[in-house]
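For reference, the structure is listed below as structure tokens.
Right after this comes chain A.
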Amino acid sequence: MLLEIENLHASVEGKPILKGVSLAIAPGEVHAIMGPNGSGKSTLAFVLAGREGYEVTEGSIRFGDEDLLAMEPEERARAGLFLAMQYPVEIPGVGNLYFLRQALNAIRKARGLEEISAAEFMRKAREEARRLGIGEDLLKRDLNVGFSGGEKKRNEILQMALLEPRLAVLDETDSGLDIDALRTVAEGVNRMRRPDRAFLVITHYQRLLEYIVPDVVHVMVDGRIRRTGGPELARELEERGYEGFLGRLAA
Partner candidate 1 sequence: MAVVASRRRRVDPDPSFFALHRAIAPQLWGGAEWAALRTRALERFRALGIPTRRDESWKFTDVVRIVNRPMRPAEPRPLPFAEVRPYLLGGSEAVRLVFLDGRLVPEWSRTEGLPAGAIVESLADTARTRPEALARALEALDDGRAFTALNAAFLDGGAWIEIPEGVALAAPLQLLFLSAAREEAVMAHPRCILRVGRNAALTLLETHAGLGEGAVLANVVLQLALGEGARLDHDRIARAPRGHALLVKLDGSLGAGARYRQTTVVVGGALVRNEHEVRIEGPEAECLLSGVAMPRAGEQVDTLVRLHHCAGGSHSDQHFKSIVEDRGHHAFAGKIIVHRGALKTNAYQKNDNLLLGADAEVDTKPELEIYADDVKCSHGATCGELDASALFYLRARGLDPETARALLVYAFAEEVIARLTEPSARAFAERMLLERLGSDFVSPESELLAEAR
Partner candidate 2 sequence: MATAIETVREVTGSEYKYGFTTPVEEERFPPGLDEDVIRRLSARKQEPAWLTEWRLAAYRRWRQMEMPDWQKVKFPPIDFQAISYFAAPKQKQRPKSLDEIDPEIRRTYDKLGIPIREQEILAGVAVDYVFDSVSVATTFKRKLEELGIIFCSISEAVREHPELVRKYLGSVVPPGDNFFAALNSAVFSDGSFVYVPKGVRCPMELSTYFRINAAGTGQFERTLIIADEGSYVSYLEGCTAPMRDEHQLHAAVVELIALDDAEIKYSTVQNWYPGDREGRGGVYNFVTKRGLCRGKRAKISWTQVETGSAITWKYPSCILQGDDSVGEFYSVAVTNHHQQADTGTKMIHIGKRTRSRIVSKGIAAGRSDNTYRGLVRILRSAEGARNHTQCDSLLIGEHCGAHTVPYIEVENRTARCEHEATTSKISEDQLFYCRQRGISEEDAVALIVNGFCREVMNELPMEFAVEAKKLLGISLEGSVG
């Protein structure tokens, strides 16, 4: 297994949010987590990435051979965990490409690789940017500063493509995207699917999953995974809505 979450409990400011999540993702798989607002999906993403203030009270997470919870956020990133954030952060004065190159070299160094040459980096970045419909000006601007919602999301995918993670967690990457942007982003993800790489796609709507077809769909409600199934589960949710679905669960 690439990722094994067992009986994970986590709290934010003393309030329990995750109440016993168990989940296993093998290399090459795409898992989706769906659920209503406040069900704990984004909390799970932040716990995986090691965000401060998200306190694990019980359970374990293994990432490959390692104990993920014992690692610092940057160590997790260097070990190949990437979180595409729902709200990417703006950092004034720090160039987009400059930042990306710093991150890439930090990760390469940790993996014992040479730093990437400026020319090679530029070539890769430009190529990936072109595919994602990211203009040259956006590459040169300050990191996420003044980017539209869609531009920020595409920029996250660009970073993912260059950092080449083993596990990519996409937190509500579809929110705020129009249909064209959604398709571009999904294509970016699909291009990256490989037998040794896995994805965890967190979303509220089924829409994204028409483009990124998951192997496994989990439904999260109130901090627990209530059902696990194939892609058809997503369609069922879409038709019935969480209301109907919750109703049936309750029954």
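Assume contacts are C-beta pairs under 8 Å (C-beta built on N, C-alpha and C of every residue); 3 or more make two chains touch, one makes a residue touch a chain; residues count from 1.
Picked so that all candidates are chains of the complex that A comes from, given by their letters.
As the structure is a prediction and not an experimental result, all values here were calculated from the model.
For chain A, the touching candidate in this complex is 2, chosen from 1 or 2. Contacts from chain A toward candidate 2 in the complex involve residues 49-53, 72-74, 76-78, 82-83, 85, 88-89, 91-94, 98-99, 101-107, 110, 142-143, 159, 163.
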